[in-house]
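First the structure, which I've put down as structure tokens, then a few questions once you've had a look.
Right, subunit A next:
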Amino acid sequence: MIEYILMITTVLGAIIALMQRDLLKAAILTGIPGISITFLFQFLLAPDVALTQAIVGSAIVPVFIALTVLKTRRTEEESK
Partner candidate 1 sequence: MVVDSQLMSFFTAGSLVVIGIFAALFLDNLIKKIIGLAFLADGVNLFIITMGYKPGGIVYIFLPDMVVSNFAQTASYPLPFALVLTNIVIGASTLAVILGLVIILNKRHGSLSASKILRDKGE
Partner candidate 2 sequence: MNANALIAVMVILPIASALFLNLLHKKDRTIKILAIITAIVIPIIPLLTPYGSHFFGGYVPLAQNATLAQGLPSLITGTQLFQFHPGIMYVFTSAQQLMVFVLGLITFFAIFTFLNETKRPSGVYAFLMFMGTASVSAILLSDDIFNIFVFFEIAALAQVGIIVASGIKNNYETALKYTLLGNIAGPLLLLGIVILLGVTGNVNVTDMVFTFKQGYVDPNSPVILMSMALIAFGWLYASGLPPFHTIKSAVYSKALPHGAALLQAFSVFTLVAIGIIILRLFSYNPFTNIAIIGISVIAMILGITMAIVQTDYKRILGYLAVGELGYIGIGLGLGTAFGITAGLFQAVNEAIITSFLFIGFGTVLYKTRTSNTRKLGGMMYVNPKVALLVLLAGLAMAGVPPLNAFQSKLMLIQAAIQSGLPELGIIMILLSIVTFMTFMKAFYTIYMRPKPKELEILDNKIPRSTVISMVALLIICVILGLFPQIATNSLQTLAAGLV
């Protein structure tokens, strides 16, 4: 049962992250699919991949993107 919840949070988290106007929020929300996928990997019998993904997907990628946002600009521009 738990795996279905994880799959739903993965997809919903991805959509929600892309819908944010505040880029910092978007960057941090990127971690939700990351961490859901980590648990999915664990469920799918891949514990060592889950370990790597736990670090990369739920920490490194969101932090890198958040740092870029802090170094550039926080809000999305109005598209013409």
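We adopt the following convention: a contact is a pair of C-beta atoms (placed from the backbone, for glycine too) under 8 Å apart; a residue touches a chain by one contact, two chains touch by 3 or more; residues count from 1.
Candidates were picked such that all candidates are chains of the complex that A comes from, given by their letters.
Everything numeric here is computed off the predicted structure, so don't read it as measured data.
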TODO: Spot the contact partner of subunit A in this complex among 1 or 2.
DONE: 1
TODO: Write out the stretch or stretches of subunit A touching candidate 1 in their complex.
DONE: 3-4, 7, 10-11, 14-15, 17-18, 23, 26-27, 30, 33-34, 37, 40-41, 43-49, 52-53, 56-57, 60-61, 64-65, 67-69, 71-73, 76-77, 79-80
